[in-house]
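A single protein chain has been omitted from the complex, and every remaining protein chain is retained in its original position.
Residue numbering begins at 1 within each chain, and the chains themselves are lettered A, B and C in the order written.
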């Protein structure tokens, strides 16, 4: 019997190694795997490259992980949200590396990693500072730049409901980066509030087939807390 | 009020020009827009480039369109299905051009067209006859070939249910090429068996947002006939 | 002279959005435009985080923290709305399926260049978000911004001084002084001026020629 549901946070986090690239889902607090980030803080892996839309806020979650000196590099589209105090301080002090990626390019680079595409061309960023060091090329009279895929060791994501095969259903705007991150990582760990018996999730509503999911942990409260 | 539902086949087919590239959805008979293909036959556009998984069977639908001499070129992954007699004959006589594309590359080239990606790299076909004339390039020690996007003028697709915004829900394996074709064409025309009031389609089940759909025609029987 | 107030600027832009367009509004001033589009004029508002067909902010009793826009504010979903994931959302944006994107701006140049993400080449950690995707991908790009900086420096320019967001894609600019089309080969063309604002005054506040038709 396939059973991807794990019973403890320790089991969920097992084997995450120092030096890993870790994708962290969510957009704002929606679909952000708060419990799993706490679990990663507890687990202890360090020298991480984290990929998330923002660079953390306050002193919890991703910001806390950075504050503990566990993040070597962050790849994100929007490092300076209100409250990104930890990032700002570490960055000024030269203690964290930053790669800024346009939001759509970031999503597409992960989708590419999941889809076996090592590189693709996009008009986004062509001719801007973010094109520096990237191959530029003209197609049909327009300039594009080549972007590489962004594969990862681990994805921490949040969904609404799962079954033991790891199929995932999301809620409202809770999809955001989660389904593409699930595709891009070798080890995808999902936190969900609800677990349904196999066969009870509507096949037409499953956005992430269990094929992309390795472990599912049920948590009492998801993000945002409702 | 946005209303993409058209009342007649003539209205659905209006403006399709000679020389168009036409995407035709479906895999086997499932999700194949039989009524719209008949409509295109009736409409009269010629010198077409058709993109479909197969090269038509029997003497109906796409095969009929070819038999009438209206198809200049076919782009497909599997031209020789049982019953592709019309294609075979035209091809032997040098009366139709053929571009064979691996099935996944074909889908991805259309998705790329819809996603603003003019070209991408794939391992599929690298080192084979189908790599001839294509740029090859190594990434991380493996050889890939560059594939161009496949945009189109028109997509004829089939879905199960639509609303007046053009949102589409599919049935079972009826998705196949339809959602990517909807993204890749300038003019996307969908045939559906069912039309629901705006707001009655479950937002979590809408696979093709109406943004990608220009016209919806309700038909009595879809493909396959049930 | 009665320069447009911010709500007036938003209302002016809203007035120019026809029914049926798919529209993405940037964070800040652009977001306010939606409030000036009457609900019976069906405009499909899309948000980068995968919401298609957003409606107004919810009443207190229908608040749903799982449904937010790109500015992280709670919104509603209109009948006909749907959800996609981030890659599908940006496929829609980058693939040219958004009829209109409205962004804020630091500078707009006569050739349609937009600078709105970084204030200096030396700012090593600017936040780009989805601006470059939207700037390069939308069918039409409008910018809504004050005509000058707080210290009076013109924001309509011959060439952007700030790092670029997108090249040659701005079609129109809404400012407190008026509405200006950006036309390839010509530059800024005056479409409308705020009540009492003269062409001479608007020109004096601009660092690029304002043309009239």
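In the analysis below, a contact is a pair of C-beta atoms (placed from the backbone, for glycine too) under 8 Å apart; a residue touches a chain by one contact, two chains touch by 3 or more.
Since this is a predicted model, take the numbers as computed values, not measurements.
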Visible chains that the absent chain touches, using the contact criterion stated earlier: A, B
Residue among A:119, A:183 or A:216 that touches the chain left out of view: A:183
Candidate in contact with the missing chain, chosen from B:22, B:71, B:107 or B:152: B:107
Absent-chain interface as seen on chain A, which is shown: 1-2, 111, 113-117, 163-165, 167, 183, 198-199, 201, 203-204, 206, 209-212
Missing-chain contacts mapped onto chain B: 27-30, 77-81, 88, 91, 98, 100-105, 107-108, 110-111, 122-130, 170-180, 207, 224-226
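Assume only the chains that are shown with their structure count from here on.
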Inter-chain centre distance, chain A versus chain C - centres from mean C-alpha coordinates, in Å: 28
Approximate Å spacing (C-alpha centroids) for the pair chain B, chain C: 34
Distance from chain B to chain A - Cα centre to Cα centre, in angstrom: 33
Where chain B touches two or more other chains, by residue: 115-117, 204
Contacts with 2+ other chains: residues of chain C: 77, 83-84, 90-91, 93-94, 136-137
